[in-house]
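Only one protein chain is missing; all other protein chains are in place.
Right, subunit A next:
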Amino acid sequence: MAYSFPEEVLEYVFAFLSSHKDRNAVSLVCKSWYEIERWCRRRIFIGNCYAVSPQIVIRRFPEVRAVKIKGKPHFADFNLVPEGWGAYVYPWISAMVRSYPWLEEIKLKRMVVTDESLELLSKSFKNFKVLVLSSCEGFTTDGLASIAANCRNLRELDLRECEVEDLSGHWLSHFPDNFTSLVSLNMSCLGSEVSFSALERLVSRCPNLRTLRLNRAVPVEKLPNLLRRAPQLVEFGTGAYSAENQTDIFSNLVEAFSGCKHLKSLSGFWDVDPAYLPAMYYACTGITSLNLSNATVQSPDLVELIIQCPNLKCLWVLDYIEDAGLKALPSYCKDLQELRVFPSDPYGAEPNVSLTEQGLVTVSAGCPKLQSVLYFCRQMSNAALITIARNRPNLIRFRLCIIDPQAPDYLTLEPLDTGFGAIVEHCKELLRLSMSGLLTDRVFEYIGTHAKKLEMLSIAFAGDSDLGLHNVLSGCESLRKLEIMDCPFGDKALLANAAKLETMRSLWMSSCSVRRCPSSNVEVMDERGHPDSRPETCPVEKLYIYRTVAGPRVDKPNFVWTMDEDAVLRLS
């Protein structure tokens, strides 16, 4: 058959496809489309750094300009993945240095990044523009100094909740005097003080600066000078937001904030003195995103600030807001789409604030666009969950953490099965669900039956038997990531659904009852020694199963055991 469409035209059309799913679908149409697509793909997303090797990626996609890679499983955030597990970025960087000299963007999440990696990348990619490191670790401020000194075309340096060894604030002074291309700087996770004059000069000479997120060490007195030099800022994060009582600071702040007519996002707010919050009111009309999750401030002051933001779409706040504060949201912030309420005292024996399920119920009733919820509280009822589900069938993310594990419905003392069942039944577009409280196998029946679009599920202290896990694995058609801790799930469900595991990115199970592993590409983390060295009845500590085309890892630490097929046969 004559091939009528010139490649160039197809390439041109493919360039409009930005979603990875679409690009992947296109590449499956036929061999020539596969070839055209792979030569023109510029952006790669690797959801699990061990699912594929750098060599395989480079061989297939020779002209990549932007890479996003994720490393450790999500539960690493809660200290469940031992030190030294892996997710090193160095092999990726060294391979890309050879094959992608024109690489512009690297975005990493939960990976181990060394100063060596940062130095290598800063010296090798001449057109490097964007570095985003989320929840990464392993580097020091010396690595940042290399980036600052060598990346002449840098636009974004964004460090989100990274564990950085903070040797000094001197790294910032390594940006050359003729460096003017900065668009985004997020140093909020760093500890030490940078030179304020260097920071002011940097901000002054970068006219395109849109995002500036300072660290705690920048005192509130320094803010007016910075804001005056960058009135074009769209996203701003303060440092410590308190000072000795000096009235001119307040008026300077008011003046500076009112000069910033484009602000959409505010964050920072460590050590807040509530008296300084009103200084921001003039900047609040345009605010769509407010992150007050560091602000240890009581409800009235919090609410006063929040209600200044009629266009608020995203609110992150501590539970100091209380039910009373949440009640204000439907009246003042009707466009709210995302709400995250974090616990101020999660380890306290008694509740320290008056935040209950009622707060969430009122927001769900009054904010019609609410679609994403993360909520920590100490009590919940089936009735409340059912109400929330009925109010907000448009929810796509629902993460509820009731702080006491296995807490039942506080009104009826029953499990919360029907409540969560209502969530999955009514919220048909639900993509992500995290559950807590007392839950039996029944809730997994509901999930398997209704949660057809669910992609990520997090479970802890739930279920009675393998039937629970089986219902999830067999019923949730879209499931990609499943993470389970402390549930009585064992081998049967895994063995019965081994094929399902290959359609998922990963499965994590810790402190469960798994003894035998269903297939290869299974990692068992056990610091007590090889699983074979213990009695057959002894469950494994941690299990991480993921699909991969890269074969077994070559960088395993001594507490990770990959189960091969022989092991499965021996144990059975």
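As a working rule, a residue touches a chain if its C-beta (ideal position, glycine included) is under 8 Å from a C-beta of that chain, and two chains touch if they have at least 3 such contacts; residues count from 1.
In this section, contacts and distances are computed from a predicted model.
Engineer: Hey, which one's the missing chain according to UniProt: "High-affinity nitrate transporter", "Tubulin epsilon chain", "Auxin-responsive protein" or "Dynein light chain Tctex-type"?
Structural biologist: Protein name of the absent chain (UniProt record): "Auxin-responsive protein".
Engineer: Decide which residue listed in A:485, A:545 or A:563 touches the omitted chain of the complex.
Structural biologist: A:485
Engineer: Using the touch definition from the top, which of A:242, A:354 or A:406 touches the missing chain?
Structural biologist: Checking the options A:242, A:354 or A:406, the one contacting the hidden chain is A:406.
Engineer: Going by the contact rule already stated, which one of A:294, A:356 or A:418 would touch the omitted chain in the full complex?
Structural biologist: For the chain that is not drawn, the touching residue is A:294.
Engineer: Which candidate, A:22, A:163, A:502 or A:536, sits in contact with the chain we can't see?
Structural biologist: Hidden-chain contact among the options goes to A:163.
Engineer: Mind pulling the subunit A residues that touch the left-out chain?
Structural biologist: The missing chain touches subunit A at positions 75, 77-80, 82-83, 135, 161, 163, 189, 293-294, 296, 318, 342-350, 352, 376, 401, 403-408, 413, 434, 438, 458, 460-461, 464, 485-488, 510-513, 527-529, 559.
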